[in-house]
Every structure is written in structure tokens, then in C-alpha cells.
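What follows is part of the complex, with its chains left where they were.
Lettered A and B in written order, each chain numbered from 1.
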Amino acid sequence: MSNEYRKLLTVITESAIERDLLADMERLGAHGYTVTDARGKGSRGVRDAGWGEASNIRVEVLCDDATARAIALHLRTRYYDNYAMILFMSDVEILRPEKF
Amino acid sequence: MPALDPVVLFFLLGLAAGLARADLRLPGAIYEFLSMVLLLAIGLKGGVELARQSPVELLPQLGAVLLMGIVLPLAAYPVLRWRLARPDAASIAAHYGSVSVGTFAVAVAFLASQGVVYEAHIPVFVVLLEMPAIMVGILLARGMGRQTDWKRLGHEVFLGKGVVLMGGGLLIGWAAGPEGMRPLGGLFFDLFKGFLALFLLEMGLIAASQMASLRRHGAFLVVFGIVMPLLSALVGGWVGWLLGLSVGGTALFATLAASASYIAVPAAMRLAVPEANPTLSLAASLGVTFPFNVLVGVPLYLDLARLIHRLGA
């Protein structure tokens, strides 16, 4: 197998900003993303509602290191102060390097 | 005070279950379904009634409604500012200037059970009243600056679930008329009160979950969450009477004024005034004002409407 590596950036945040967040990510160079619905607890309290306002999403973006850092930086500046959000990154081995 | 309507008992059941931390939750998809059907049903009902009458007298009233949607949050803001940061005060003011469709549905069910009639076109006001307070709230938080993405926001406001479904329901009901709507009545009219009961069960559970934040954010929100609707109801009742509404219509109008949004406004504020803490506004709106209106307010506003009409006559 190809032994190519990319960054996997995972963001957990409020569903309320899904549309904006994904648009930002694409603008900054992500070629794709995956979203799952989630609930959780963090510094901004419990977020586990079935109804919109207090539910979370978990977004994954597979991209090169530079893009991941650019997105992370942007999210920190634009959303971190006012929204419930955490993010983390790791290196993953991928199959079709030309895709990301 | 008349006996509690059974739908209110469902709210109390949800509240009690929530406070006892019972293992009970309406699935998110069902909550969404119920609120969609209630919004459509209110719109359809209004539309069907509009189809029966000439809509000419409606037009002058709309201006008054819009004005009220602007004045109420402007009046609430300085009071809130006394204790809260600017974005929070602005956001909460927007919540209380807008309306709660759930509260409106309870009032409609209450009037029906009391045999009180009301003007058919009130749902038009509900759609309309959802919006201006959001604009006011953003201006209060931001000033006239250019920071806000008004296009994005206008989209959020005018194409939110509430406006689309209630507005769309109005149009469909009006176009289809009473005859055309009959085969749809099984779902939208006959089940209305049952769906409302389930919705209120979940609202009780949600209100209970807000109690923790309430405890943390102190007495100010509780007092505000009770006094504000009472004063707004006075304004709303008075405006309703000025507009020549019937007793039932006046009571509904007072209820609209007294109710605080928990769907459209939170979503819009989260995007436009992100530095406002959503916990504060939801705790007040869902944890104090919604229960207060459902349990105490709605019957009170009918009494108020009767009083205003007696005094006015």
C-alpha cells in the first residue's frame, strides 16, 4: 500500500454553525469533509439536546498538513471565543493520496 | 381560574419527570416532526379562515404588529442592560420581542376549550412578529456597524423553519379553502391537540433541564422572565384592542406579546451575536417564561382581554 500520510483534523462544535463552518473549511482548501451528529460535555456545559440549539456535530477533514493548520488557525480566531468547540489532529495513512 | 387544560398537564408531567431526572426523552426526530406539524397546522388553519373573508381590513393592522415587534425589545433592553453585558441584553431583548409558537398553540387550545372565538388571521401576525425583534437585537448588540453579514442573516430570518412552514401553511390553506383542506384535516386539525400534548411533554423536559442554569444565573432572570411577559401582555392587549380585535383576538395578541422565542431567535442570535451567552436567554425563555405563560399566563391574558374590553366599552 501507498504509505502516504495526511492530517486528520477533527472538530467538535455546535450544530448551529455547521453551514458556516463547512463553507470556511472548503474556502481554506479542504476537498471534502465528513459530519456526524454528536452530544457531549465540555467547558460550556452539557450539549445533548435532540432539539437544535444545544446539539453538537463532529466534523472530520482529511487534508495535507498546511491546510489542516490553516483551518485550525482560522477556527481558533473566528469561533473559539464564542462557540463550544474543540479540535485535534493526527497523522493517518491513506490510500489515494491524489485525492486530498 | 378554570381547571388546567389537559395539554398543560402534559407539560407538568414532562416538568416533573425532568426534575426527577427520569429516563424520558422524545427522540429529536419526533420533536422536529411535531413542531413542523404544529407550525403547518397553525398556518393552514389561519389560511383556511382567511379564505372565508376579505383580507382588506388586515393591511393596516400589520404595521401596528411590526411596530410592536420593534418597540418591545427596545423597551426590554435598558432593563436587561442594568445587569447584563451588552450582547446578552440585546439577545434576550430579541427573544422577548419575538414570539413562541408553542405558547400561541396553547392559547389557541385554551380559547377553543373555553369556547372563545377570535379573528382568523392572527397566524399572519405570528409569522410577522417572529422577525423584527431579531433585527432590533442585532442592531442593539452591534450598533449600525458593518460587521454583520446581513445577507446571510436575512436568509436565516426570512427562510427559517417557522416562517416557511407557517407562511407556507397560510398560503396553502388560503388557496385550498375549507373544502380542499377537509381531507387533510385528519392529520392537521383532528390531531392538533394530541400533537400539542406530546410537544408540551417534551417542552416540560426541556424546561426542567434549564433549571440548573437558572440556579446558577440567579434571581434576576427569574424576575425578568415573569415581569416582562406581564408587562408585554398589557402592551399587547392594549394594541389588540386598539386594532379592534375581539376578546379572543386580544387575548391571543397579548399572549404573542408576552411569549418569548426559543426557536428562531436563538438560532439567529447564535450566528449574528455569537458573544451572547445562549444559556442565559434559553434559561429565561424556556425555564421561566414558557412555563409561566403555559401555567399561569394564558388564562390571565384572557381575563386581561375581557377587562380591557369592558373598560374600553
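Note that in this section a residue touches a chain if its C-beta (ideal position, glycine included) is under 8 Å from a C-beta of that chain, and two chains touch if they have at least 3 such contacts.
The model shown is predicted, which means the values in this text are computed figures rather than measured ones.
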| item | value |
| --- | --- |
| Copies present in the complete complex, per labelled chain | A x3, B x3 |
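As a convention for this text, only the chains that are shown with their structure count from here on.
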| item | value |
| --- | --- |
| Chain centre separation (subunit A, subunit B; CA means) in Å | 34 |
| Subunit B partner contacts - residues on subunit A that touch it in the complex | 14, 16-17, 20, 44-45, 49-55, 79, 81-83 |
| Residue ranges of subunit B in contact with subunit A within the complex | 25-29, 31-32, 202, 206, 209, 213, 262-263, 266-267, 270-271, 274-275, 278-279, 282 |
